[in-house]
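Selected chains from the complex are presented in situ; the others are not included.
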Amino acid sequence: MTDSVSADCHPTHGYTPEKAAYLRRMRLIEGQTRGVARMVENDEYCIDILTQIAAVTSALKAVSLGLLEDHLEHCVADAARKGGPEAEAKLEEAMQAIRRLVK
Amino acid sequence: MTDSVSADCHPTHGYTPEKAAYLRRMRLIEGQTRGVARMVENDEYCIDILTQIAAVTSALKAVSLGLLEDHLEHCVADAARKGGPEAEAKLEEAMQAIRRLVK
């Protein structure tokens, strides 16, 4: 990975609106997981806990798809423009992340 | 839902080893989501954040499958033994949870 490419390969740099939005979403998700722990603690109904976990999973999936889109748009596209083995490496790396998401 | 069935329809009652284990797992997951927020905050590499989110999703899926198994084993099986419309209602409710998991 050359520095010129890796420099573009972060979701956010410094304080951008995107970074603030991802942070806000991850903090909401953290709060939701705390809520699930509380539901377990209070012996709440299984199905209600499952519904709440499905909401967390769905929120995490949305964050992942957002990060993946940013990554393809910046890092992988930049590498494609430069070409060569790094373009291939970046694509293969992104494909591995997609495979994990799809699983 | 009759009270006699709903009484069996909680993942855990009082302090059981299962309840302690679910709580421990949810707290680990909460810590993992906090770790993801920190990675976003520190502008870490997208793919590494995606890998970490995949680990959280996978841990949540394992908790969901555990809770679902407990629920089928206790609540749905008890309702099946009693029969009648409640057995059907419990099964349909469980199927909805399975559909959300499969999505």
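Note that the chains take the letters A and B in the order they are written out, and that residue 1 is the start of every chain.
We take it that a residue touches a chain if its C-beta (ideal position, glycine included) is under 8 Å from a C-beta of that chain, and two chains touch if they have at least 3 such contacts.
Worth saying up front: this structure is predicted, and the values here are computed from it rather than measured.
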item: Homo-oligomer size of the whole complex, from 2 visible chains; value: 4
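Here, only the chains that are shown with their structure count from here on.
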item: Distance between chain centroids, defined by C-alpha means - chain A, chain B (Å); value: 21
item: Residues of chain A defined as touching chain B within the complex; value: 6, 9-14, 19, 22-23, 26-27, 29-30, 33-34, 36-37, 40-41, 43-47, 49-51, 53-54, 56-57, 60-61, 63-64, 67-68, 70-71, 75, 93-94, 97, 100-101
